[in-house]
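One structure coming up, written as C-alpha cells, with questions to follow.
Left out: one protein chain. Kept in place: all the others.
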Amino acid sequence: MNLRFLSIFVALVVLAGFSASEGQDPVDRQGVAQPPLPWEVAAVQGFRNLGARSCSSTTCHGSVRADSTNDNRMRRDEYLVWLEEDPHQRAHATLSGEQSESIFRNLGLSPDDQRYRQVMQKCIACHGMPVELSSTDSSGQHMVYEGVSCETCHGPAEKWLKTHYRTDFVELTGAEKASQGLFNTNDAHQRARLCVACHVGDKEREVNHDWIAAGHPALKFELTAYLSMMPGHWKETRDRENAHNPAEHELELWLAGQQVAADASLAQLARRASAAAAGQDGAIWPEFADVDCYSCHHDLGAPLSWRQKRGFGVVQQRTEVQRITLPASEWYLFMPSRLAASSKDAAAVEFERAWQELRGKMAAEVIPDDREIAELADAARQRLDNWLSGRTSTADRKEMVDMIGKSDDPELVSNWDRAVQAYLALQVLSEDRGKEKALRQIRAMLAFPVSAGRQFDSPRKFRSVIEDIPKLILQFQEQLEGKQEN
Amino acid sequence: MRVLVALSWLALILGPEVLLSQEPALVGEYLGSSGCFDCHEIPSPAAEERLKTDFFINLTEAKNWVFKDKHARAFINVRDTDLGKQMLEILGIEKLAMADQCTSCHSNPHWLKTNGGMEAARTVYKESGVTCESCHGASSLWDTKHRSVRWRAESPETKVGLGMSDIRNPVTRASICFSCHIGDVSQNRVVTHEMYAAGHPPLPSIELETFLEKMPGHWRTVEEKKSGRFTNDDAFYSANGISESKYRRLESVVLSSAVAFRTSVKLIEQQAARSNKPGGPAWPELAMFDCYSCHHDLKLPSWRQVRANEVHGYKLRPGRPQLLYWPTTLLPLSGQELDGVNVSLREVGMALDRRPFGDPVEIGLAAGKVMVQVDDLLESIKGVSLGEGDEVAALKRLCALAESPTVDYESARQIGWAFTVILQTYEPWASDAAFREPIEQLEVQLKLNLPWGQEGKIEEQLHAALQAVSDYEPEEFREIMRKLASLLGK
Partner (left out) sequence: MADRRVHNSIGERFDVESTRHEDPHRRLRRRVCWGVTVLMLAGVALLTWNDNNQVYQARPVASPHRLFEDKCEKCHHTSFHLLKRTVGSDSAAFQHSCKVCHSHDAPDHHPAAIATGMVDDCTACHKEHQGDADLTRVTDQHCIRCHGDLASAGTSGARHFSSSVTTLADHPEIALLRKTEVPVSAHGLHRVAEWLDGQWQDRGKLIFNHEVHLDPEGILVPTDHPDYDAGKKQQLKCASCHQADEEGAYMKPVTYQQHCQQCHQLHFSRQLVTNDGSLTGMVPLPHESPELIRGVLRDRLMNYIEENPGRLVPSDDLPRDPAKQVKPATAEDKWDWVEQRLLAMEDQLFSSGSVAGRGDLMYGCQRCHQTEKQVDTGGKVAWKIIKPEVPVRWLSHARFRHDRHDTKITLNGEKPFSCTECHNVNVTRAADRSLDPVENILASVRAGDILMPSIQVCRQCHGGRLGADSGAASDRCTECHRYHPVEHGGAPQEAALLDYILESIARKKPGQ
C-alpha cells in the first residue's frame, strides 16, 4: 500500500467519521440524493395523507374480483388483498394484543407511566401510519389504526389522488411522479429502501435487544423471502416489466434487498456506536442486537459440541486461541461479503476488507470500542455503496451460482444465519418456485423445532443437520445444472 | 457507616493490591503430600493397636482420599479423559502441570512450581489432584507438631498461626471449598469463559452440606468421635467449640449459603478490581455472569420473560446478562433481616442496567458495599442459636422460597438440596415414605444426584445434565414443592 492510497483511505475514514458524528445520512448512489421516503414526504413537501378509505372505492382499488384482462396494470382488488390477507393491515391491531401487552409489562411500563406513551410512539413509527398524533386534524387519529396502509408505502395521496389515473400522469417518469408524492415502488432499489426502513431500522425506527428480550420478535429480514410471503397486491407481470432484465427480476430484487439491508444495518451499527461514543442518554453499548443471536442463545450442548469442533472467533479455526467475545451479526452482511469475495471488482475487494476489519474489531473485545466501530461501520458502508451502486449490470444467474460456490464449503453452514442466507439465495435461483425436494428438506432442517409442546425460537436442531445440509445443497446444484444443460 | 464507605473508597484508591493480596497469608511452605501418606495411608501395626482405644482418627484418610474421593483424580481426569484432552487442545496447553489456570484448582500449584512436573507415577498418585495441603494448609510448620497427642488440645488460633487451616470451623471450611467451587481471584482460581467454551463443564451451584455428605468423607464425624473416647478429648472439645447442637446440619446449611454468597460477591469485586487496574484484563469476564442468562435456547412461551427480571424488588431491564442468582437463594433461611443486603444488591442491578455488563468501577463499588452487608449478615447468623421447631420452619421456608419468581435452575437445585439434606436428619419425616416420591421427582428434574465419588463420571452425565437445564420449567418445580409443603403441613 503506498502512501497516497493510505492517506486517501485515512481521509475517507475521517470524513466518514465526521458525517457519522453529525448524524447525517451520507448521500449514496454516487452522490445522488435519494428521493424522500413516503413519511418523509410529509415533512419535506407537506403533502397530506388521506387514509386508505380514499383508495378503497369498489370501482377503483376496492373491487372483490381481480381484473383478469392482461393489459390492465391494475389488479382492482388491491384494497381487499391488503385488508383481508396482508399482515401489514394488522400491524396496529397487534399493539393492543396480548403479546404487545406482555412486552410492555416486561419493560416495566404500565399505561399510566409517562414513558409508556413515549415507547408507544416508537412502536407506532413502524406499526402505524406515521402521522403527527398531535395534529388538530382529527382524521389523522383514525389513520394511525390503519397499520401499514396504502400511503405508508405509496406516499401521501393529497396531490395525486385525483390525477394519478389520468393518462398524462401515467406517462410521467417515476421521478416526476415522486415529486407529486407518489413513491416509485416499481424500482427494486426504492422498494427495498421502503421495506428496510421498518424491517431493519433507520433513524427513528429501531428494535434493540431490550425489546427483543421483552418479547418483540427479532428482526431478520430478507427482501425476496418477505416479498414471497406477503400476499402481493400487484400483478407479477408488472414486476417483470419493470426489471432491467425481465427474465431475472427476482435476482434483481434479491441484490437490491441485500444491498439496502446491509447498508441499513451498517448505518444502524454506526448510529448506535456513535450515540454511545457521544454519551447520549439512553444509548446502549454493546448493543446485543448487532451480535449474532444464536452464538449466545443456545443450550449448552454435549461435550464435543459442533461449535467446539468448528472453533470460535472471527476466523473460526480450531487452531486459533483467542478471547471468546460476541461475534458480530452476519445476517445482513454474509451474502454481500461472499459476493464481494467471489468478485474481481476492486471496489468489491475494498468492501470485503473493510467488512472483515469491522468484524474483527467487533470481536476483539466483549465491549468493543464504540468510536472505532462507528468509524469502521461508516467506512464499510461507503465501500458497499461504492461497489454496488457503481455496478452497471444487475445480478445474473451465473454470478450467484459462483457465489454459492462449493456445496461442501464449511463457511456456508458455520452458523445458522449463514446457512439460511445461503438457502434463501438458492430459493431465488430455484426454477420451480422453491418446490424442489432438496430445498424443502433444507427448510425443514433449518426450521425451529417444536418439542414437548413448546415452540422453540432458536435453531435447536441445527447441530444435528450440519452434515446433511451441504449434501442437499449439492443435490440442488446438480439439479440446476441438469436443468440448464437441458 | 461513613467509615465503611470511606474504607471502601480507600480500598478502591489503594488499588486492587489490597484486595488481591487477601489470600490466606501463606504460613510455611508446601511440603507435598507424600509425607502425609507415611502415616495416613495405612496404619502401622502399633498404630492399629492404639486405634482400638483412641477414636480420634482412623489413619486411612489418605487411602480413602485417593481411592474414593473424586478430588484426588482431579488432575488425572483432566489429563486423560476425552473432554479434558479436547480442552487442552483448544486452549493450546501442552503440559497440564505447567498450566496455572488449571492447576490452581485441579492440583496444588505452589508445590508444582517448586517441584517441576508430574511425570513419575508415584508422584501422580500422591501429588496430583486436590492434595492434602490444598485444604489443610501448608504443612512445613506443623508437620512434626501435629503428630503429638497434645496437638488436638491446641486452640484453633494456634493451629492457624502455624499454617493449619481450621477446617472444623464451618465458615472456614466453606470458604476453602468455595474458593475452587465458586472461585477466588487471589488464588488464581477462576474459570474463564474461554475455558468453558473449550469444554469445561459449567460449574454447578454448590450446597455444601450435601456435597460434604456425598464426598465421601475421609474423616471421622463428631458423632463417630463421640461414640468412643480418646486422649485429651475434653480439651479437644472445649478448645474447638464443637457444636453440641443437634441442629448442626441446619446451622451448616445456613452458614455455608451465606459464605457462598460472600465468595461469589468477592469474586465479582476482585474481577472488577483487576479490570480497573491499568493493564488488567478487559472487562467483562463473561464467566462471571449467570451462564444460562444467555445460553438458553429461545422457547415460546418463555418463563424467563414471564419472570420479568425482578431481582430483590428492583425491576431490571430485560435482556441484560445477570449475575448468578443461586447464591442469594438460601439467604432467607437465616431468618435475619436482609434489607441491607437487598439494597446493596439493587445497586449492582442498577449498574448492570445502565449498560450491559455494567461499568467495572460501578460494579466494584457496589460489590464492595454488598461485601460489607454480607459480613454483617454472617456475624449475625453466627450469633443465632437454633431451637426446637427451627428445622420444620426451615423446611417450610424452603417451600415458600420456591414460589419466588427468580427461581432458575441452579436456585431450584439449592432449594432441593437444602430440603433433602435437612429432612434427612429430621425424624419422623426422614423415614416417611410419603416424602420419597416427590423427592425422587425433584432428583430427576433437577439432577440432584451429581456423579459423586469416583464411580460417577462427569463426562458421561454431562449431556443429560445440560439437557435438564434446558428442560427446566419453574412451574413444574413449584408443583413438586407445593406437594412437599402440603406433606409438611399435615
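Note that the chains take the letters A and B in the order they are written out, and that residue 1 is the start of every chain.
The rule we apply is simple: a contact is a pair of C-beta atoms (placed from the backbone, for glycine too) under 8 Å apart; a residue touches a chain by one contact, two chains touch by 3 or more.
In this text the structure is predicted, and so the values were computed from the model without any measurement.
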item	value
Contacts of the hidden chain among displayed chains	A
Absent-chain contact - pick from A:93, A:278 or A:346	A:93
Selected from A:391, A:443 or A:463 as touching the chain missing from the view	A:443
Options A:120, A:182 or A:420, residue touching the unrepresented chain	A:420
Absent-chain contact - pick from A:103, A:123, A:143 or A:328	A:143
For subunit A, the residues touching the chain missing from this view	51-53, 56-60, 63-69, 71-72, 76-77, 80-81, 83-85, 89, 92-93, 96, 139, 141-146, 162, 165-166, 220, 222, 224-226, 228-229, 420, 423-424, 427, 434, 440, 443, 446-448, 455
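Operating definition for what follows: only the chains that are shown with their structure count from here on.
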item	value
Euclidean distance of C-alpha centroids - subunit A vs subunit B, Å	48
Contacting residues of subunit A [partner subunit B, same complex]	102, 105-108, 209-210, 212-215, 284-286, 288, 296-304, 307-308, 311-312, 318, 321, 323-324, 365-367, 452, 454-458, 460
Contacting residues of subunit B [partner subunit A, same complex]	82-83, 86, 90-92, 193-194, 197-199, 201-202, 282-284, 286, 291, 294-301, 305, 308-309, 315, 317-320, 355-357, 459, 462-463, 466-467, 469-471
